[in-house]
Structures are given as C-alpha cells and as structure tokens.
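Only one protein chain is missing from this complex, and each of the others stays in its spot.
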C-alpha cells in the first residue's frame, strides 16, 4: 500500500477528533499532504471513526481526483484539495462542526481576540467568511468553499502561515498547519477560544478586545524569532 | 423467545441513549418495529439501563397492547404505537428528555435552522408542537401525545420520512427513522443542533436563519437523488 | 461494628455523588436514618470520597450528638439531625453544591416548573428559602439552617413527603426521600431541572410555567394512586 506516512498521519489525526470532543458521529475530517508526491490522504466519507484504519484513507490529488482507494473520499475533499493547491506551505487540514466554533459561524461573526489564550496562537480575530453566494453554492460547492476561504484571507490581508483557522459563515470551522497534527491542535484551540470569547461577552458585553501590546507579546514569545515557549 | 431481531435492536438502541449523554436515569426509551409481524419491541418502564437485557424488551402491537413480556412497558408506549400505526414508513422511535432539546420544548419554540449541521439532516426548523389541550391531557394522554405530533406535522405540511424529529411543547423531543439506529442518531443530532442554535442566538440575537440555497444544497448532497455523502 | 445497614447505605449514597457529577472535592454529604434506633449514619467531614469506607460513617442521634465513630461528622450534621427529628417520614438526606442548583440558590430564586421533567417529580417550583437572618447565622448555624428549611416549607404549605428538595438562598440544595438512594436521585433531578429551566429562560425569557393540567397529569402518572410508571 502506497503513501504509508500520510495514511498513518491522516488516520491518527482523524482519530484525535472524537477524543478531543470536536466531532459528533462523522461530522469532521482530517487530511495530510505529501508535497513531493503532490497528493494527500483523507478520511472516507461517512465512515464511523471506530471503524477507520490507515488503509481506508483515500489518496487524492490537488484537483480532487482519487489516486488510490476504493471508498468514496470525504464530501469536503475538494475544499481540502484547493487549499493544498493554493497554499503550498500547509501540511494538513482539519474540518469539524465543533459546538462553539460552529455557533460563532452560525452567528456570522468572527471570534474576537479577548485574551492571551487567543494571542498565543494568532494575532487577529478568528476570521469568519460570509455565507457563500448562491452562484457558488449551486456550482462546484466544495471547491467554491475553498475559494470562499482563500478570498476572505486575501480581503483581510491574512497569511495562512500565521493565521491557521477560519470559520465559514453558517457552516463551521476549518483549520490547518504545517502538519496535520498541528491542524488538529488548531481545531481544539479554536473551539476553546470560541467558548471563552462566548462566555466573556455574556459576562461583560462591553469587554474590549485584547490590546495590541499584549497581542504582540504573546504571539512573539511563542512564534517570534526570539520565541521562548516550548523546547525550541 | 420471539421477535429476537427487534428485541436486540431495541435493546441496543436503548443502551446507546446513556452512552450518548441523552438520558439521565430512565428518562428516555427506544423501540423497534417489525412491520411484517405488526408489533414493536420497547423498553420496560422505569428499569435502569444497566439492568436491561434484550429479553426484557416488551412486545406490543399498534393498539398499545402487550403481546409478550412480563414487565410493564414504557409509560410512553401508546405514543410509539400510534406513530407506528399512522406512519407506516418508520422503523424505530426514540424519546428522550435530552437537556438542550427539552430546553427549547420548555421555551415552546421550534429549533431554528441556523447552519449546515442542521441542513445536513432536515430542511426546516425542528418543529415544536404546542402544549396539549386540557381535554387531551385528561383523556388517553400518551395516545393523544401521538396525535399531537401527527396533527402538528399535518398543519405544517411536513412528511415524517423527511423530517424525522419533533419537540412536544413543555415536554421533550421525539425522533424516529427508517430503523431504531437512525432514530437514536436523530436524537443525538437534535440535541446538538439545539445546543448550537441556543449558543448562536446568545452570541447574536439577530443572527438570521440559514438561507434557502444552503439549506437545499446540504440536504441534497446527503439525501437527494444525486447524494454524494457516505458510501452510498 | 453497629448499624451496618445505614452505614452501607450512607456510604454507597456518598459515593454516588461524585459519580453523578454533583460534587467537587468534598462539597457534599449524604446520610441514612434508622428510625427504630433513632440514629443516622453520615459522612465524616472533609474526607475525600475515594478514601471513604462504610466503617468511617459516623452514627449520630437526632440532637446531632455522635453515638459512634472516631472522626468528626460532616459540618452539616445538625441540619440533617433536625430534619430527621421534625420530618419523621424521611429516610435519607443529601446536601450538595451542584453547579446549576447552587446558581439558582445564589440568584435567590426558586427553580420554576417549566416542563414535564420537573412535574414528573414535584408539582411546584423547587422552593428557595431566603438567606438566613443574621441572628440565626451567628447562633447555632447548621441547626438553624434546618429550621430555615422547615419554616419555609410551612410558609408555602408544602409537604416534605411530596416536595423532596429545596434550595437554601445563597447556599445550595438539600434533598431527601424515603431512602437515601431516593435522596441522591432527587439531588440529580434537581440539578437537571435547574439546568433545563436556566436554558429555557435564556432561550425565551417570557416562557410560561407549565400549565396545571400537565403538572397534575405527570405527577399523577408517576406518583398518584393509579400511577402507571415503573414496575409498581
């Protein structure tokens, strides 16, 4: 069986999603890319997590065409494919319908940056792309979902190497990272900052965003050139 | 022992309810029907889930009469019986008092369709039948609960093959499906969309319902004639 | 060792409290009474649940005096003692600081009866005794807490055989029952109806209480002379 490394990585990442409480039933998927081979491994569509094996992962190219695998790939495969094609620095993608993240997406609002937990991971609000236009929905829907994400990043001037998560309005979160493990990590971080921001705004509707000096400090200590968080 | 298949299916479905966090103590029940035999298997009343066995399931006909079993069937048996009698396409029914679903029922409001998680399963708000009239309550209460559900579907012009869940006002959710496994699945989906809709409205009281183009797209990709979700 | 039956019952009930998610650390206690002997068994004060044994339960009389046991009994012992003394029909008592129940107590509001889940267990709002008067607080505090409960029941004309739970304002829930197992059950029911009522009022601040016909129907089918819930 080919592409053992990305199969294993995608499998392990998918299995993390229910363990972290990020998915109910099959409401999520993770994929891992092999940049040299130009393909990625993704969860088969609608298969319960407990039945998954690395061998069941589907190998797909950047046009969304199945390269290897007997099962049908995740219905969101074309979104993954486009993001891999357009954003050459990302190594893994996760899509969930995690509760608090999805609640903000349904509220059609970005998740405001309210504290250092958020700033440890990104310096801006978690962006929320608007609900898609009808022409996009009736077209190649999952492919267009990828464009909706990419264009919203362009509009906001965001770099997907620095901001590794988004909400798609009325839909749910997508996250990514240098590896699929990082993409899973970001999916859990998004859910937690979504929950904290919700609670903060309920407690104090007028609570301000985190000020820029704290945003930069927390980001820099974890991600800047003189970062001192973690074991280098 | 007769009706082994529906006993086993009803047993397994009942055991899923506490595992999915949908019931406290004995606040729920599941049943599975055998259309050829014209009977269904249902949980005995008030028996803790951990003591259940397939043999303890009660076999009941569409008039709510016990066909086999020494224990008293669920107090909600007549509701199940009427739904099986009137809706010949359903194969299983679940009733829970799951927290968020019940909270919307107590609020006497349908669960608004706020995102694609909801539209993946139904194209309309989760209906909420009004609290029952006093004459119905003082009559054959559980049988009348069935009529309350059926008549609300008729009023709204809903098809129980397409909309497989309802709230009974001031009471709690009922769900169903082609099989009892599907009915359990719908009970968990109802609880999750109830929770997400609650949170979305708390975050943004003015958040609009999901627009029709997205409703139809998500429903069609999972349930339409050209559905491409899952392994057919 | 004497009083083995109530020791075992109190022990088992105390162990249920963390399992049901009703206590953090040692924030709760359960007791079981032996009406013939005129004593009850109660948890020792401040001992972690995982270290408890039936032998560690303290045997106390209705005046709150230790009859047997080397450890200090729960700091709430005098409240239990008075309730046993004044209410001769109750067999067990539970006190917790469960999250949602305590939140309503801190809000100084009874838990409104909003649905059938509540009416399955009692026909009125869960009462909330007002915060105690300063003279009571500076006196024999835990004994006076018992009087606060009893007098609030008298003022509202409630029968402790029918309404088996209360909030003490700014403090937390107390529940009881024919046995300590029932008292534990009521502690969990109180927490769940507290949570559901909270959510219902957040969803719809104008949601009305459950109407009387439904209150009576649900209570009667579970507790009336023609009750048909459970296995008699």
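In order of appearance the chains are A, B and C, and numbering begins at 1 in each one.
The definition used in the following text is that a contact is a pair of C-beta atoms (placed from the backbone, for glycine too) under 8 Å apart; a residue touches a chain by one contact, two chains touch by 3 or more.
Everything numeric in this text was worked out from a predicted model, so none of it was measured.
K.L.:
Name every shown chain in contact with the chain that has been left out of the document.
P.N.:
When the full complex is considered, the omitted chain touches A, C.
K.L.:
One chain isn't shown here. Among A:54, A:115 or A:131, which residue touches it?
P.N.:
A:115
K.L.:
If the hidden chain were put back, which of C:8, C:106 or C:213 would touch it?
P.N.:
Checking the options C:8, C:106 or C:213, the one contacting the hidden chain is C:106.
K.L.:
Pick out which of C:118, C:152, C:171 or C:218 touches the chain that's been left out of the picture.
P.N.:
Final answer for the missing-chain contact: C:171.
K.L.:
In the full complex, which residues of subunit C touch the absent chain?
P.N.:
These residues of subunit C touch the chain that is not shown: 24-25, 27, 44-47, 71-72, 75, 97, 99-100, 102-109, 131-132, 134, 137-138, 141, 170-172, 198, 201-202.
K.L.:
Which residues does subunit A use to touch the chain missing from this display?
P.N.:
Residue positions of subunit A that touch the missing chain: 114-117, 185, 188-189, 192, 195-197, 199-200, 202-204, 207-208, 210-211, 213-214, 217, 221-222, 228-232.
Just so it is clear, only the chains that are shown with their structure count from here on.
K.L.:
Fit subunit B to subunit C on CA atoms, both being copies of the same sequence, and give the resulting rotation angle in degrees, nearest 5.
P.N.:
So the angle, rounded to a multiple of 5, is 90 degrees.
K.L.:
So, what's the distance in Å between the C-alpha centres of subunit C and subunit B?
P.N.:
Comparing mean C-alpha positions, subunit C is 33 Å from subunit B.
K.L.:
On a C-alpha centroid basis, what's the spacing between subunit A and subunit C, in Å?
P.N.:
From the centre of subunit A to the centre of subunit C is 46 Å.
K.L.:
Which subunit B residues sit where two or more other chains touch them?
P.N.:
202
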